[in-house]
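Quick notes on the structure that follows.
Of the protein chains in this complex, all but one are displayed in their positions.
Our next item is chain A:
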Amino acid sequence: MAVAAVDMSFMEDPSIFSKSRYHQDDEDNFNLADLRACEPQAFAMAPVANPKSFCLDIKKSGEAPKLMDFMKGTTTLGFVFQGGIIIAVDSRASMGSYIGSQTVKKVIEINDFLLGTIAGGAADGSFWERHLNRLCRMHELREKERISVAAASKLLANIFWQYRGQGLSCGTMVAGWDKKGPSLYMVDDQGDRHKGNVFSVGSGSTFAYGVLDTGYRFDLTVDEAVELGRRSIYHATHRDGASGGVARVYHVHEKGWTKVIAGEDVNKLHYMYAAEKNLKGDE
């Protein structure tokens, strides 16, 4: 059959790639107003001349120094091992040097088999991850099978890409166990998305990486892995002022996820680890 030249007009507006897969083309006018109320396209943009470069413009104009410098004051980490995935987070919310809360939940239970972590703006992270839950559920209903972790993280990354430069601040990890086994993806507010085995996100990540990289082996047992996660969080909270509170550890396995450590005060952990070394902990 004679094929006409391929219609490449879809390349002209890159933002359509980030539209939800379940977005129906506008031309058909089938969209129900309430269904679309929460769709990204219906969001109000910043009331400035050029919303897409809002953040850059503010920085350049120098009008509000540091206003748009989002610091991700937190420590979250995740790693893949033979028994699945361990996700460990701290629970401190800080606004500069003011500690807002010591009991924040930085792991979002997207659904029974997907976990997401938030570093950065809590509102951005938790809203979009709950939105992701809705998209995952729609996928399940339509396709009659669970969404893969690759697709779920891609949906999230596309959303962040669409809002790139407009002030979202979020570094997240999406972890789950699907047909291809356990997968861990790091997605950030620039639309960056990477698959990997070991990730740590947040201001305390450098400290966590030190301990994590030292102790990481693929063939850790579940208990060893949980301990590694907890210890890495503790060390990060000890040295990073913006991390603290309690350590939470989740384990993602074939049947879903389990909250292994609901919250252990890192202060107590400090003295516990010190005692293991026969120290008092006041050094």
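Just so we're on the same page, a residue touches a chain if its C-beta (ideal position, glycine included) is under 8 Å from a C-beta of that chain, and two chains touch if they have at least 3 such contacts; residues count from 1.
Operating definition for what follows: contacts and distances are computed from a predicted model.
A.B. asks: Of the options "Serine palmitoyltransferase small subunit B", "holo-[acyl-carrier-protein] synthase", "Proteasome subunit alpha type-7 (Proteasome component DD5)" or "F-box protein GID2", which is the UniProt protein name for the chain that has been left out of view?
C.D. replies: Listed in its UniProt record, the absent chain's protein name reads "Proteasome subunit alpha type-7 (Proteasome component DD5)".
A.B. asks: Of the residues A:Q102, A:S126 or A:S148, which one touches the chain left out of the display?
C.D. replies: Checking each option in A:Q102, A:S126 or A:S148, the one touching the absent chain turns out to be A:S148.
A.B. asks: Where does chain A touch the missing chain, residue by residue?
C.D. replies: 1-4, 6-7, 10, 17, 21, 28, 30, 143, 148, 150-151, 154-155, 158
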